[in-house]
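In this view, the complex is presented without one of its protein chains, the others remaining in place.
And now, chain A:
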Amino acid sequence: MVCDPVEDAVWTQLGAMGRKRLITDSFQVVKRQRRDPDTKEGSLQPEAVPVPAESPTDSSLHPAQLEMLKQFDLSWEYGPCTGITRLQRWERAESLGLSPPLMVRETLLEHEGDPSFMHCLWRDYPL
């Protein structure tokens, strides 16, 4: 290898493939309030959009159902979705006469107790 110390420093900075080194490579970010201890956890990069950590087995089994629930979260007619469970939001929409889709409720009752189903899209973010 090259023995010049300056070049050496430059070489190590760039790394093998010119990849930028981030602080999160050395210090992993641990998210608070982890409900799934067995999920794979990627390091949180402040600029990039974080990947919602879902249990790999569940998401592969019911991608269509989770997508439907995600659409239910994102539809503005039923009010805000953060801070309450999907079932609470469904029941609120029902009592206010907004006729939310029954499929959503059935899906939620099937998977009661599973946080990736019960809680809304933004569950990993505090308030």
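One rule holds in what follows: a contact is a pair of C-beta atoms (placed from the backbone, for glycine too) under 8 Å apart; a residue touches a chain by one contact, two chains touch by 3 or more; residues count from 1.
The rule is short, and it goes like this: contacts and distances are computed from a predicted model.
Visitor: Tell me the UniProt protein name of the chain this structure doesn't show, selecting from "Immediate early response gene 2 protein-like", "Integrator complex subunit 13", "ER membrane protein complex subunit 4" or "DNA polymerase delta subunit 2".
Guide: Choosing among "Immediate early response gene 2 protein-like", "Integrator complex subunit 13", "ER membrane protein complex subunit 4" or "DNA polymerase delta subunit 2", the correct UniProt name is "DNA polymerase delta subunit 2".
Visitor: Tell me which stretches of chain A touch the chain missing from the display.
Guide: 76-77, 79-80, 82-84, 88, 91-92, 95-96, 98, 127
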